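Note that one protein chain is taken out, while the other chains of the complex remain in position.
For reference, chains read A, B and C in written order, and residue numbers begin at 1 within each chain.
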Amino acid sequence: MAGQAVLSVLREDGVVQGQEPEIAPDTLLHAYRTMVLTRHLDERAMRLQRAGRIGFTVPNKGVEAVQIGSAAALRASDWIFPSYRDFGMALYHGVPVEQMLHGMFCNGLDNSRGRQMPVHYSFADPIRFVSISSPIGTHIPQAVGAARAAQQRGEDTAFLTSFGDGGTSSLGFHSGLVFAGVWKSPVIFLCQNNGWAISCPADKQTGSDGFAVKGEGYGVPGVQVDGNDFLAMYSAVRTAVARARSGGGPTLIEAITMRMGGHSSSDDPTKYVPAAMLESWAKKDPIVRFEKYLRRRGLLDDAQAQAALSAAEAQVAAAVEAAEKAPLPATETIFSDVYAEVPPSLRKQGRDYFDLMSRHGEAAAGDGAFPL
Amino acid sequence: MAGQAVLSVLREDGVVQGQEPEIAPDTLLHAYRTMVLTRHLDERAMRLQRAGRIGFTVPNKGVEAVQIGSAAALRASDWIFPSYRDFGMALYHGVPVEQMLHGMFCNGLDNSRGRQMPVHYSFADPIRFVSISSPIGTHIPQAVGAARAAQQRGEDTAFLTSFGDGGTSSLGFHSGLVFAGVWKSPVIFLCQNNGWAISCPADKQTGSDGFAVKGEGYGVPGVQVDGNDFLAMYSAVRTAVARARSGGGPTLIEAITMRMGGHSSSDDPTKYVPAAMLESWAKKDPIVRFEKYLRRRGLLDDAQAQAALSAAEAQVAAAVEAAEKAPLPATETIFSDVYAEVPPSLRKQGRDYFDLMSRHGEAAAGDGAFPL
Amino acid sequence: MPTLTLIQAVNDALKTVMRQDQRVVVFGEDVGLKGGVFLATEGLTKEFGEQRCFDTPLSEDGIIGAAIGMALNGLLPVAEIQFQDFIFPAFDQIVSEAAKFRYRSGGMYTVPMVIRTPYGGGIKGGLYHSQSGEAYFCHTPGIKVVVPSTPYDAKGLLIAAIQDPDPVLFLEPKRIYRSVKGEVPEGHYTVPLGTTRTVREGNDAVVFAYGAMVSVATIAAEKVAAEQGKQVRVVDLRTLSPLDEDSVLEHAKQTGRVVVLHEAPRFCGYGGEISALIAEHAIEYMEAPIVRVTGFDTPFPNTLEHHYLPDERRVCDALEKVLTF
Partner (left out) sequence: MPTLTLIQAVNDALKTVMRQDQRVVVFGEDVGLKGGVFLATEGLTKEFGEQRCFDTPLSEDGIIGAAIGMALNGLLPVAEIQFQDFIFPAFDQIVSEAAKFRYRSGGMYTVPMVIRTPYGGGIKGGLYHSQSGEAYFCHTPGIKVVVPSTPYDAKGLLIAAIQDPDPVLFLEPKRIYRSVKGEVPEGHYTVPLGTTRTVREGNDAVVFAYGAMVSVATIAAEKVAAEQGKQVRVVDLRTLSPLDEDSVLEHAKQTGRVVVLHEAPRFCGYGGEISALIAEHAIEYMEAPIVRVTGFDTPFPNTLEHHYLPDERRVCDALEKVLTF
């Protein structure tokens, strides 16, 4: 990897310097609008958290090109095994903002029925965006297994699984890549190297020079990409997806980017992220860069940019309102979905609890805040 | 790795073709005698198992150069975190054959007090040969942790951990190498690629070209060595040990060799190992090759070779006799060594059981055979 | 009806479902050409090809992780863990993932899959080829835990497990893989999950057992009948989780004297749950202490395993206690 250059297409001023991928203007604009929406939703979520209206969120400012660039290279029939920062991928494929907000408010309309923490989404439609869990890396071999099912049936579906620099140290990374290397799985392993795993800098995460090189030990080609460059991300993932569909096997893509906020709404990054580092990355803002490119190509003007933002604001505002008004999950959702059918013993537990409530009243709700 | 040649020193006819390491003649002869002893003990163990005198054993024919070559490059103050096939390393450093046999008969004089299966050894003296467990790969990060303790105290101890081609897929391999890469641990990771993980051939274990390449993803240099060549093994490990002692960090060594027997006494390799493969490897026998070298150098003649074998036979025969005569472990050893002190609740369990035996008699012993 | 050993019944179950349903795939370490270290999967690769029965790299985390993915995407994976002792690298995948997928996704993503694994002692396997870890999994909501003790049940329960919409851990008592034989119907049938089986009638006391301990319980019951004329009921729990609690309570109430039997260590073992259930819901029927006969609270030894494993001596002693209290 040491010798291989980082794939990049757009200069910071939006001028094309590399191999420009062919993308229809509509697609470019949809990507742009999704990036704007993602950024806005992210900021709004943080404000909601700070105001105590939702318990927790995970900032993803700065990584919009990674997410949207990757998503744009997938078909709706493909599968995404995301990490907790990836909701932009789902937005790109048309998951309604309202669904996102239900998941942030953990209300009764949330797909997880309010069982999960905020932003741990499950969507099946219009793209398979597989249920997110908190443990790091567990989803990686799952993507490989899901891909094997497609291989077995002779489908040309591609599977993208996304994780962080920290995630490469997880067990799932290892077992996922071991299996994918042997099975030649149609999987795109997207490592979002955003510089940090909470407070652990990427260079204390591994002794290697970057993360793309980790593919070699599994027979999985690796490539480093400028993660703040939409066109580069799109190109890299599209190439990997084409390989996957044609039986060429897996690819490990390292998107080099920077987490511009805290790890989560509970984190204070000023304690460990050098200010200078943030400043230098601020100049590489992926949305600004992409916008410059679109303007240069004459695909975007001030009015359209403003319209994209206004549309995002309106959508999010409406969704916040709807989500906040939605009812809490019904108490019986505690007991359902453990198994396909509630077993008699668990049904009894539930009945006993409802009986207790009828005698002793409701439980007192907590304050709803995740303290870190 | 693809481009890098496999390190080898001795041709099959015992002629030096590569860089000959400097080794004192006494050391060479000690190594030779240990190889002969290891082979003989291994064969004898298999016969004991077939005769139903011990329950289980793990053949290691064919890998004597890997084990003894590696051990010879270590000091007695170094540590070995072995796998279950590595008893030759302990023999080289002077662990008495009798101890080995106690461990095969799982008797009361066995260091594990007959608690472990045969050949799962624990020795602390004259070299730290850390207690072997069956789960694959768990010992690898342990070696890195032990090494960190030495680093912390400023010692120049080296730590060698040994595992198979299959072991590289284990979780411990991944976490051990992640940590060693970051900590620049004085650890030699010895991957004994003996072609098989039970019935799984090495090329179905990984998509990579061999196993040494796996180091790169962790910033750990990897090297492939002819594992049937004592001098090559010694050289490779000595170089890695020197790096380790001088703060240069870890090395991953892939010893390319072949398991010439079954996986264990329970395994029938004819079901899956191609006969032709065995034949071709038989020509590379590490002891024969080393012997030819020693004879060429005038260090060994027929009489000495015969003496080495006779000595091995005598030692093993005496040890078998002693071990077979040794008493079974005392029943109370079931309850000791769970904790430093037997907790009151467990003491009560033991007392209750002794009381029960006084009323109902001893338990009936099983037939002592491990069925696979 | 053919007479099969328990392991032949497992093999027969796999073949039966694989013939009927293309979605069923079997994999794990050495399950292909070698047919598994105990030969449970013998002949499958030959009959169904390498796409449907295949070896994997040496990673239980990968095996279970991949199985989950396959289950998410329309297959019915049957993963083998070579020994239950080696399931722990996959513990995170089982406990954090397989068991929680349905719940966390509101039923949107589900993982119908089976993990088969030989468990238990009695084969001189020492610390790492003998363990009984059922309690770890029974304490984990979202996964079912099944243990057969006869060839008939092995086949019927395994087929039911494979057809179950939820993840099932199928623990095979390896000690009786070949020693227990019985008639097994050809072709497809199921033994429903979630029911117990009365192995021996009796009203003086009841022994709850499962796996290889069922026959130990039965031998002890026969002995007590012969020597003391007392009739001890033996109940095979066979689906450990979710347990048919009503059945357990019924048996306890009808006999008033209870012994709980398993190989695993006692402390926080499965037997504690049975005792606790009864102590909470049927204590007023108890005419004696509820006695557990279990492995000791130590790792599993090798040479002395015959002391560690509950045998009829120990069950008889416990029965004596509860019958004479």
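Operating definition for what follows: contacts are C-beta pairs under 8 Å (C-beta built on N, C-alpha and C of every residue); 3 or more make two chains touch, one makes a residue touch a chain.
In this text the structure is predicted, and so the values were computed from the model without any measurement.
Participant: Need the list of shown chains touched by the one chain that isn't shown.
Facilitator: Visible chains that the missing one touches: A, B, C.
Participant: Identify the residue among A:8, A:157, A:192 or A:205 that touches the chain left out of the display.
Facilitator: Of these options, the touching residue for the absent chain is A:205.
Participant: Return the single residue from B:9, B:71, B:100 or B:178 that touches the missing chain.
Facilitator: Only one of B:9, B:71, B:100 or B:178 touches the chain omitted from view, namely B:178.
Participant: Among B:32, B:56, B:79 or B:163, exactly one should touch the missing chain; which is it?
Facilitator: For the chain that is not drawn, the touching residue is B:79.
Participant: Would you write out the residues of chain A that touch the absent chain, in ascending order?
Facilitator: Its contact residues with the unshown chain are 55-56, 106-107, 114-117, 120, 133-136, 166-167, 169-171, 197-200, 204-206, 266-267, 271-272, 328-329, 331, 333-335, 338, 345-346, 349-350, 353, 356, 359-361, 363-366, 368-372.
Participant: If the hidden chain were put back, which residues of chain C would touch it?
Facilitator: Counting over the whole complex, chain C touches the hidden chain at residues 85, 88-89, 91-92, 95-96, 99-100, 103-104, 127-128, 135-136, 138-142, 241-243, 264-265, 267-276, 278-281, 283-284, 286, 288-292, 296-299.
Participant: In the full complex, which residues of chain B touch the absent chain?
Facilitator: Those residues of chain B that touch the unshown chain are 79, 110-113, 115-116, 120, 122-124, 130-131, 133, 135, 138, 140-150, 152-153, 171-172, 174-176, 178-179, 182, 336-340, 343-346, 348.
By definition in this document, only the chains that are shown with their structure count from here on.
Participant: If you average the CA coordinates per chain, which chain's centre is most distant from that of chain A?
Facilitator: B
Participant: Can you compute the centre-to-centre distance for chain A and chain B, using the mean CA position of each chain? Integer Å is fine.
Facilitator: So the centre of chain A lies 45 Å away from the centre of chain B.
Participant: Using mean CA coordinates as chain centres, what's the gap between chain A and chain C in Å?
Facilitator: One centre to the other, that is 39 Å.
Participant: At least two other chains touched by the same residue of chain C: list those residues.
Facilitator: 56-57, 59, 61-62, 89
Participant: Find every residue in chain A that makes contact with two or more other chains and list them.
Facilitator: 171, 174-175, 178, 182
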